[in-house]
Each structure stands twice: as structure tokens, then as C-alpha cells.
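Every protein chain but one is kept in place in this view of the complex.
In order of appearance the chains are A, B and C, and numbering begins at 1 in each one.
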Amino acid sequence: MALHKPYADIPGTVIFDADQSRKGYWLNQFCMSLMKPENRARYLADRRAYLDEWPMTEEQKQAVLDGDLNRCIQLGGNIYFLAKLGATHGKSFQQMAGSMTGMTEEEYRAMMLAGGRRIDGNRYLGEDGDAQPHRQPQGHGSGRLL
Amino acid sequence: MALHKPYADIPGTVIFDADQSRKGYWLNQFCMSLMKPENRARYLADRRAYLDEWPMTEEQKQAVLDGDLNRCIQLGGNIYFLAKLGATHGKSFQQMAGSMTGMTEEEYRAMMLAGGRRIDGNRYLGEDGDAQPHRQPQGHGSGRLL
Amino acid sequence: MARITASVYTSHVPAIGAAIDHGKTHEPYWQPLFAGYEFSKQWLREHMPDVVFLVYNDHATAFSLELIPTFAIGTAARFPIADEGWGPRPVPEVVGHPELASHIAQSVIQDDFDLTIVNRMEVDHGLTVPLSLMCGQPTEWPFKVIPFAVNVVQYPVPSGRRCFALGQAIRRAVERFDEDLNVQIWGTGGMSHQLQGPRAGLINREWDNRFLDRLIDDPAGLAEVPHVEYVREAGSEGIELVMWLIARGAMADVAGGPKPRVAHRFYHVPASNTAVGHLILENAA
Partner (left out) sequence: MARITASVYTSHVPAIGAAIDHGKTHEPYWQPLFAGYEFSKQWLREHMPDVVFLVYNDHATAFSLELIPTFAIGTAARFPIADEGWGPRPVPEVVGHPELASHIAQSVIQDDFDLTIVNRMEVDHGLTVPLSLMCGQPTEWPFKVIPFAVNVVQYPVPSGRRCFALGQAIRRAVERFDEDLNVQIWGTGGMSHQLQGPRAGLINREWDNRFLDRLIDDPAGLAEVPHVEYVREAGSEGIELVMWLIARGAMADVAGGPKPRVAHRFYHVPASNTAVGHLILENAA
């Protein structure tokens, strides 16, 4: 492995490093294009056709169509790029982040109002916090933004 | 003076620092536009009209129309940007540099073949080398590129 | 001579900007947060700077993956407000200070910081939300702004140590500028938050408050904290906090002067996904 990744042992977290950035290049650049209102309109009019203009993998396109942000992030997406996609669909950062936990919007909002997710048990893979792989999904949401 | 300029005492030389860059911003950006063949064609078809599309000062536009590169540089131009202007007119770096000395193309080329301009007398303003202000112009050229 | 009179630290959560823009600041959800900035608005009116050197990060707005500067300084005369996907925020354009910005760029590049100089850049919520929090909704911002964008999006981001040293270089640069200017330096972003994955919504009050304590009293020690601790303890987007060390490094005590005065300290959870932290430190006059 070329890059040293001291962050690989954090549960429920993908660090946007050079490897992820390379993988997600066109997915993220597609998201950037949605900063222009005319592109947002074209995308919303025919999502599949707009996606097909970009050299993304079929998996990446499907993850976008599904509104599956966890999958988008695994495939190289970064949340600040994906935020343009969310905004285009009228979704807030809170809705986007919440969708990735498997909670409903109400469940996630309630967690935040109660002080947010606890750090205990969520520092290292293999602990028993609610962000650990064996405890997913966390709620009654669809896991999808759309 | 905000910027310290230890290079201010070198004869016949303008250093492209932040002050020059700010002054020459649009002059240089105009030159950059000539990297596109369609812009070169439009510029050559009607130089004045093309220049009038840019928020340059009238002095800058006139210096470009005159092919007066020394003046362009005093007004904030940088040689690497101006090179795009030269190239658009089919001129080489040697023709561009030569024009700024007041020599003819042949005189300048002969100086270079003979080993180039001497450093002695040309390090500090106030010495007596051939680049000093009191010894300009140096030859029988027009001082203009065009 | 120009001088840095104070530093301001604040989160820059986009939802805060939306709450201001849509007139929701008195709603029960938002009221406690904006109450924490009432002091700050008054303080700013009484300590109005000529220029704010505003350290923030671009959130994939001006900089896409085509080009990622570690440190970018805005030397332009004006900076338009970006459209981040909802249309541009309805706030005034940002007016720069090209002379001071260029002077700082020249000085810190000669001090071995490898800046990228930017003359054309739109600014996003990272820069405009702190302005709104501190100034409210004026028709023009009441001071000039030098935008200073730090890469905290693609790993590796600059280290805390590097940011702290950069702040010191910025202070030296400002003090060498001939014009008599009152300059504040603002550090923005953070505090704990994670916007992605099953760990989204992470908040770490204890770590955040310890960060505030150490930022005040032990910034040099705090600057040694490695990236991975920010990510592990404060969430993947908590890494933004390294930017606060740039502002802190520019304070007088780091160069042997007196300790800054803590004019204000505030902490609140949540704003959207995020813990909000806020500090105002004044240099002795």
C-alpha cells in the first residue's frame, strides 16, 4: 500500500484521500456541474440522460439515481461535492447526513437535539458504539436520500 | 512603500511583482485569450475592436497597437503573457526581446551570436553598461515589434 | 503600521446562513445559537476593524478536484458570492484589500509558505456565514476581507503545527505593512461534526471544550495534535478546526507578547449536524 492510512480504523467513516479522490473524480465533477442553474434544470428533467454525459461508472450512476449517499462515498464521492446533488433535490446537509445512518429524518434530528451521537464506542473499529458496522442500520429510514 | 523591492536598482529591468501584476492584470489576461485560435483570428481581423472588449486602460491598448513592448511592460505586462501577443503576430521571443533594446533584428541577433550582452556595467543603475538608461536606444531599430 | 488587534473563532455551518437568510433566527431551534452571538455583534461594533483576514475552507465551490491549493490567498478587489446549489446567498459581495493581501503573500512566501495567489474566486458559506454571524444583515460588509482558503477537503490537509507557524508568519507580515490598519484575523470551521456515513452526527463536547481551553492557554501544545485525532475525536469534518490555529498563531503572545484577553466564549449543540464553538480573543492595546 502506497499511502499510509492511520484513519483506516475509524468506524463508519471514509476519509477522502488521494485514492478516494481518484476513484470519485468524475462523480464529484458531475456534482460540481450542479452549481449552475441550467445544469440543475437539465439534470432534474432527465437524470439518467444527464448522468450519461459523464464518464462515471455504472455503479456510480446507479448510486446517484438511488440517492444512496453511503454508496456514493464508497465509490469516491465526497460530501461537499455530494451536497450540490442534495441541494439540487432540495435537501439539507442534515437530511443528507441523516440518510447515511439509516435513521428517519425525525430520528436523526432527535439524536442531534439530544446532543448528537456519542463518541464512546465509536473511536475505533471493533468497539460497540452505534456507528460500528455490526449495528447498522440505526433506525427506520430507507438509507436513501431520495 | 508596502513591498520591499531589492531589485529596484537593476538597470533596464522591470520585475513582475504584485504591484506590476495588479497594474497589468487585464493587459495580461487579454494576452492569455490569444491562446485560442478563434480569438487570434478575431484579434487580427480588428485589433482595436478586440482590445475594446477588455477593461484595459487606453494607454495599455495603445501600447499593444503600437507593438511597444517596453511600454507594455511598464504598464504591467509580463513577457510570458506578451509572448502570446508576439506569437499571434508570428514573432519569436528573440524578435520580441530584441525590439525592446532599440536594436534591429540583425543587430540583436549579432549581439547574441557574439555571446550576448555583457554583465559588466549592467548590474546596478548608475554604472555605464549598454543597458543603462542614458545609453538608450542601443541601435537602429524602431523599438517596436510591429 | 498595521496591527492585529483581535482574533475571532467561529463555526460556519451553512444551515446558520440559511436561518439568517430566511428570517428564522428567533425560532426556538435557532434562538439559543444566535443569542450566543449577540455579544459578538456589539463587540464588533465597538472594535470595528479595517480589514479581516478570514481563514476558511472552500467546500468544493471555487476549487473542484481539478485544482486543490493547500493555502490560497485572495488578492482580488472583489469576491462574488458562490451558488452552492441553492442560488447565491443574498449577502453583499466581499470587498478585498489587494495591497495588504499582496504584501502578506509576498512576505509569507519569502518565509517559506508556499501559497497559491488567487485573483478570481467565488466565496462560499465558509466565508459568508461568519460574516453574517458577526455583522448581521448589512447592505455592505463594514470592512474589507482578505479570504484565505485552506484545503481541509482532500487528505492530507496541512498539519496543526504548519497552520500555527503560518499564523505567526502572517502576524509578522501584517506588522511590516506601512499603512495604519486595524486588522482582525478570524479562524472558522468546526467544531465537532461528521457529515458522512454511519458515524454522521458525531458530537464530542468534552473534546471540543478541551480544544477551546487549549486554544486559549496552550496553543503551541494544541498545534501538535495529529490529524487523525481530529478525525477520530471530532468527526471527519471536525478537521476544519486546524484552521483556528492559523488565527491563534497570529496573536501577540505567541511572539512573546502578553496573553490575549478572552472577550467572549460560547458553545452550543446542535446547529444542524454540528457543534458550534465561538471565541473572541483581544490583544492588549
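Simple rule for what comes next: a contact is a pair of C-beta atoms (placed from the backbone, for glycine too) under 8 Å apart; a residue touches a chain by one contact, two chains touch by 3 or more.
Small disclaimer: the values here were computed from a predicted structure and weren't measured.
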Next item on the list: Would you mind listing the shown chains in contact with the chain that isn't displayed?
Entry: A, B, C
Notebook entry, point to check: Out of B:47, B:117 or B:144, which touches the unshown chain?
Noted result: B:117
Next item on the list: Have a look at B:56, B:75, B:131 or B:145 and name the one touching the chain we're not showing.
Entry: B:131
Next item on the list: Name, in rising order, the residues on chain A that touch the hidden chain in the full complex.
Entry: 1-3, 17-19, 21-22, 25
Next item on the list: Determine and list the chain C residues touching the chain excluded from the picture.
Entry: 65-72, 106, 109-110, 112-120, 154-156, 158-159, 161-162, 165
Check: Which chain B residues touch the hidden chain?
Finding: 6-7, 10-18, 21, 25, 28-29, 31-32, 34-37, 40, 69-70, 73, 78-81, 83-88, 92-94, 96-98, 100-102, 108, 111-113, 115-117, 119, 122-124, 131-133, 135-138
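Basically, only the chains that are shown with their structure count from here on.
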Checklist line | Pair of chains ranked first by number of touching C-beta pairs | finding: A-C
Check: Just curious, how far off is chain C from chain A if you go by their C-alpha centres, in Å?
Finding: 25
Item checked: Centroid spacing, where centroids are CA-atom means, of chain B and chain C in whole angstrom -> 41
Checklist line | Junction residues of chain C - those touching two or more other chains | finding: none
